[in-house]
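Pasting in a structure now, in structure tokens, and then I'll have a few things to ask.
Of the protein chains in this complex, all but one are displayed in their positions.
Now for chain A:
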Amino acid sequence: MNKFPSRHRARSMRHPGRFNPVRIQSESDLEGRHFRLLLTPGQSLRDAIVEPLRAVGVTSASTTILGGFFSQLSYCVAPPDPSGQAVIAYSAPIDAGPTCMIFGNATLGLSSEGDPLVHCHAAIRTSGGEYRGGHILPDRSIIGPTPIPVLVTAFEGFSLRQSFDPETNIPLLQPFREDARNESHA
């Protein structure tokens, strides 16, 4: 029957909420604004991204962390949610100790409460020499003694905001046109 027994079939998971017929929520702008950011030693990953970018007027951006050392780093993995409220839930924080971040991506946006939010995934080498990856906890991860370079692609015509997603039953970063954001603040 199955000519390709080794081929795993892609699974479609059932989520708790109502299916959203819009599968790709996208916004675009005429061009991205680019910055080279150096993450400041001793600061948390969150502060090292948020504060300098806020100073140049950037609150929504996609960033590439070009790798470097953290004096302390914590991350989570994403196993199935035992409560069934969502398909997966983040694990308890895992302390990787002094860590080399091999490569990372971080998205800067606004939380549901309007505060800066950093969502970061990265590949790391832990203090024990293990190669791991996952969802980095930006408040619990501290930049090591050498500044870490970051390429920032900032957005102007739209912003990224955390908004509750009924289908997955969790808050997620989503793009919104600027005028929509202003209306919600009015």
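Here is the rule we use: a residue touches a chain if its C-beta (ideal position, glycine included) is under 8 Å from a C-beta of that chain, and two chains touch if they have at least 3 such contacts; residues count from 1.
One rule holds for everything that comes next: contacts and distances are computed from a predicted model.
For the omitted chain of this complex, the UniProt record lists the protein as "DNA-binding protein", which is one of "DNA-binding protein", "NADH-quinone oxidoreductase subunit H", "Acyl dehydratase" or "Thioesterase domain-containing protein". Touching residues on chain A toward the chain that is not drawn are 6-8, 10-13, 15, 20, 22-32, 62-64, 75, 77-80, 86-88, 94, 102-107, 119-123, 131-135, 153, 155, 158, 160, 165, 167-168, 170, 172-175.
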